[in-house]
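Shown here: the complex without one of its protein chains, the others still in place.
== chain A ==
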Amino acid sequence: MPLKTSLLNKGIIRNDLKTLYWFPILYTVILFFVVPLQLISRIPHLKDSYPHSHIFGILNFGGDGTQQVLIMTVPVLLALILFSYLQRKNPSDMFHSLPIRRRTLFTSHILVGISFLTVPVIVTGLFTWIVQIVSNLHSYLSLRDILLWAAITMVMNTVMFMSAVFVGTVTGITLVQGVITYIVLFLPMGLLSLAAYNLQMFLYGYSFRFHLGNKDGFFMAISPLYRILNLNSISGKSLIGYIIFSAILYILGSYLYQRRRLENNMQPIVYKNLGYFFKYGVAFSCMLTAGLYFARFEKSIPWVVFGYLIASFLGYFIAEGILQKSFRIFSKKTFISYGIYGAVVAIGLLGINVDLTGYEKKLPPIEEIKGVYFASNFYSYQHREDPNFYEDENIELIREVHEEIIMNKRDVKYNQRTYGRNRGDLYFVYQLENGDEITRSYEGIDLSPYQDKIEAVNSSIEYKKMAYDVLNVEAKDVEKITFRSYEIAKDLVIYDLNEIDELLQLLKDEIINATYEELNDSRIWGSVDLLLKQKGTEDDSIRAESKIYDKATQEYYDGINVTWRKSFDSIDAWLFEKGYLEEARLLPKDVAFIAVDIANSYEEAKKIATSLRENKQFETSDKAEIDSALQNYSNHWGYDNFPIYVVAFYDENDNRITYGSFDQKHVPEFIKAYFEE
């Protein structure tokens, strides 16, 4: 009887097979419907164009998410069924009075469980393979695709199953086992995000963005449930990682099972110390969630602290009630242990508040800074190849801005955000000489005190070279240049190499010499698109986003968009000289007259724009005045100040060519004079 002393017991395995044989059969049938049958049903569509889109999702977990739901539920359900004896009294007594070691019971049930989850997948994989061979689908899906699908499904099934089994060794009620399984699989990610969001409220300069934003890979690693929700493919390395994870769960579970006090079955959690963990965990999670809620809707620290107090109290006592399965939980003991929790949290918050670690005041010495990212957005930090400033002058300016922000801490602390024109965000990422990185972010702060320095940095050539790709392009790489005007439908395209060369140089000069204000002006003719010769590689996902679709060749090219500003006089002059100007943009000679009216709200502006001609507020057909209006209007009215000067341009047939508005700074004198009368 070699099995007798081993980790497996034939009798137990045979009995599980006898009582649960229906489970793998049902699972196989479901998988059959979800995979091979789906494939068969889509075969007729494969003659269409884009055949891959019809196959898509069956073997790579796309589509309607049925497979994800199966992975998340089937293994947990099986674990609950297989180990339900451990969560009840009578079956537990029966099983544990048998002449079988606990570890043997545990291992035997697990073996059955994993086979029940694995065999159906293998069978389904075989079916799929047969479908692939019979229907000759080799060009759409390979054996490797099928194997990978099977491997991912089996491994993730095992992870879910082992997690539920592991949880089962510490719980004493099946329902609790199920609920805690899902909580545990989601908790690391949820708790970390909540903690980071909450920390952001209390720690000046801290932002979850740097630490947790866009860290999908990290979240997937710590929370398998998140991975399954976003399942498409998993690398071989990760699969091995999950197998090791499952093995660790087995070893830990086996240990806990060994030490389990069976007399505590029917208690939600059979280990008393884990009960504390549960209570404090629930209290902490509730606290952080409430903090987030109050921060969002009340936006003040007293409210957040109030939320902390109420939610942690509720969470703690609800957890206590669940553990004791009773409403009579208000004893001195529970209040004391809640008090301990409260005290620890209070000390922690106080520590953050007085900046014990020096986080808020930390500013690297200038000689240690190698480079620094500095911007009012987070996006370019992630999407630029090298987003850092390296020139001493800029580093100095940036550090000064940062220093001032730290000194102004008292005014802006605790999520007290400013609103209006000067509101903005600033992000700092210092790359230090020793390889360290310091990240700080200040969101929703008043930028006006630092505006001069920000402008100085953003007027520097170093900045412009980062922000304007056109400065880094050579004429020989440019296929063509397209002028797209807002006002006229037809584009002007320049193919001539010499012309491209001249134009590119003019564009570069304009940008290099432009002031900060000019580069942020709202008066725009349209855009100048540079189409690059070299086709981008397919796998470069970041660049693919910026690809330009060329109507002529029906292909996507790498391209650069340059905003065509009205301040670019040299471009206008060049176009005029070459005789292209009237093809490129609207000219006064194309406009018969203009009409102007003022509005005091966006809604009114919108209404006025359509009926300017009828109302006849102000009209002129003077070409000089039309030119001035053309040069100064913007094709939107998103200003903070009212009234809005709405303007429309008409041709000789009374048709409206375009409309827009004047920023108050740029309203032509003759219009201003008319309306001020």
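Here, contacts are C-beta pairs under 8 Å (C-beta built on N, C-alpha and C of every residue); 3 or more make two chains touch, one makes a residue touch a chain; residues count from 1.
Just so we're on the same page, contacts and distances are computed from a predicted model.
Name the omitted chain as UniProt records it, choosing among "BLUF domain-containing protein", "sn-glycerol-3-phosphate transport system permease protein UgpA", "Carbon monoxide dehydrogenase" or "ABC transporter ATP-binding protein".
Its UniProt record gives the name "ABC transporter ATP-binding protein".
For the chain left off this view, which of A:His45, A:Lys272 or A:His636 is in contact with it?
Reading the full complex, the residue touching the unseen chain is A:Lys272.
Of the listed residues A:His96, A:Lys370 or A:His666, which contacts the missing chain in the full complex?
Once the missing chain is taken into account, the touching residue is A:His96.
With respect to the chain omitted from the figure, which of A:Ala151, A:Leu239 or A:Leu262 is a touching residue?
Answering carefully, the residue with contact to the hidden chain is A:Leu262.
List the chain A residues touching the unshown chain?
These residues touch the chain not displayed: 1, 4, 9-12, 14-15, 18-19, 89-94, 96-102, 104, 261-264, 272.
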